[in-house]
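And then chain A:
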Amino acid sequence: SKPAAEPATEPAAEPAAEATTEDATAEEAPAEDTAKVDMVMGMITDTGGLGDQSFNDSGWMGLERLEAEYGIERKVLESESADDYGPNLTSFAEAEVDIVYGVGFLFNESMAAAAAQFPNQKFAIIDSVVEADNVASITFAENEGSFLVGVIAGMTTETNKVGFIGGMKFPLIEKFEYGFKAGVKAANPDAEVISNYADSFEDAAKGKEIATVQHQQGADVIFHAAGGVGIGLIQAAEEQGFWAIGVDQDQSHISPERVLCSMIKRVDEGVYQVGQSVIDGNFEGGVHLFSIANEGVGYSDNAGNLTEEQVAAAEKWKAAIATGAFVVPQTEAEFNAFEVPEI
Partner candidate 1 sequence: MKKKINYLLENVKYPLLAIALAFLIGSIFVILTDNSPIVAYSALLDGSLGNIPKFGETLLKTTPLIMTGLAVAFAFRSGLFNIGGEGQYLVGAISTVTAAWVLQDLPGFILIPIILLAGAFGGAIWGGVPGFLKAKLGVHEVIVSIMLNYIALFLTNFLVRVTLNPSTLQGTEQKAYSVMIPEHARLLKFNEFMPVFGYSSLHVGILIAIACAVGIWFLLFKTTIGYEIRSVGHNPYASEYGGISISKNIILSMMISGGLAGLGGAMTIAGLTFKVDQSSGLPGYGFTGIAVALVGKNHPLGVLASALLFGIMSNGSRKMQFEGIPKEVVGIIQGIIIIFIAGEAMLKFMTTRKKKEEKGEVA
Partner candidate 2 sequence: MANVVEMKNITKVFPGVVANNNVNFALEKGEIHVLLGENGAGKTTLMNQLYGLYEPTSGEIYINGKLTKIKDPNVAISMGIGMVHQHFMLVEPFTVAENIVLGSEPSRSGGLKLDMDKAIKDVEEISAKYGLKVDPNVKVQDISVGMQQRVEILKALYRGADILILDEPTAVLTPQEIDELGKILRNLTGQGKSIILITHKLKEVMAMSDRVTVIRRGEKIETLKNENTNTDELAEIMVGRKVNLVVEKDDKVAGDVVMSVKDLQAVDNRGIPALKGVSFDVRAGEIFAVAGVDGNGQSELVEVITGLRKSTGGSITLLGKDITNRPTSDVIDAGVSHIPEDRHKRGLVLQHSLAENSVLGSHKKAPFSKSGVLDYPKIHEFCLGLIDEFDVRTPNEKVAAKSLSGGNQQKLIVARELSRNPELLIASQPTRGVDVGAIEFIHKRLVAERDKNKAVLLVSLELDEVMALADRIAVVYDGQIVGVVNGKDATEKELGIMMAGGSQKKQ
């Protein structure tokens, strides 16, 4: 049967390069060895649904790990429209599952309402902050991960032009954009970033068209934060011979020759950790920030396309960010004010 039994995606979207030890155990741990935890965890996707190659899939993978390791039961509700979010939350809450994940910042207001309505229900939200004791807010420093791939892009480009394709002009996506731009600037002050928004997370054909145009305008490395639209980018890269940078998970399996590297955002890790805290009985509300410092975001290169020099540079910046040596911009204003620090 569908999601309940099968993995939502092939394990192709492998864990990031800097795989954590849990990952290793996840694959080994045979279910029968573990004492089965009698818990049900529910996840609600946004309208993108499962198969979005982005946070919905990634979140579902987090639950998959919990299922494999602890034998919990996972359930999913895919939202047909934005006004399903609230009712989907309440129907899970009413079913008294052990925790309800809302994947996406658009759950923000409806989750605040649901959390108030069901004070004893545990909730978690991805990519947004809901201030309530029974809600764990799982957020990511996308700007930091994007900064690193920006550095790599800046070093890779030979035309001094790189591209960025965003899904929609959400503040969240702008975090990718400006983090990336800052990284490019840090590595290559002469490089220009061409930026387009597809106004879609689905229209792969449009993604390909935009990528083609950016490439014609001279861009030879293009990064995307646009879900399915990015598939079009990778196709274009493969056909026309330039570099694409993947997002969220390692996307090199789509085109090992043409995906330079991927910016990693470990939604699965966030979901996993919060789920684990529920199992262990130490669930806590509040903000759970996943950043470079705790390996929640980063970059990966499963296909091995990066040069040592590039890896070295990226690692240098990564260390600096992890120690808080400087703050990566996440909005246009912050980017405009951004001075590349001496590291």
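What to note about this one:
Keep this in mind: contacts are C-beta pairs under 8 Å (C-beta built on N, C-alpha and C of every residue); 3 or more make two chains touch, one makes a residue touch a chain; residues count from 1.
Candidates were picked such that all candidates are chains of the complex that A comes from, given by their letters.
No experiment lies behind these values; they were computed from the predicted model shown.
Touching chain A in this complex, out of the candidates 1 or 2, is candidate 1.
The part of chain A that touches candidate 1 in the complex is made up of residues 1-5, 47, 75-78, 80-83, 85-88, 90-91, 93-95, 105-106, 108-110, 117-118, 167-172, 174, 199-202, 331.
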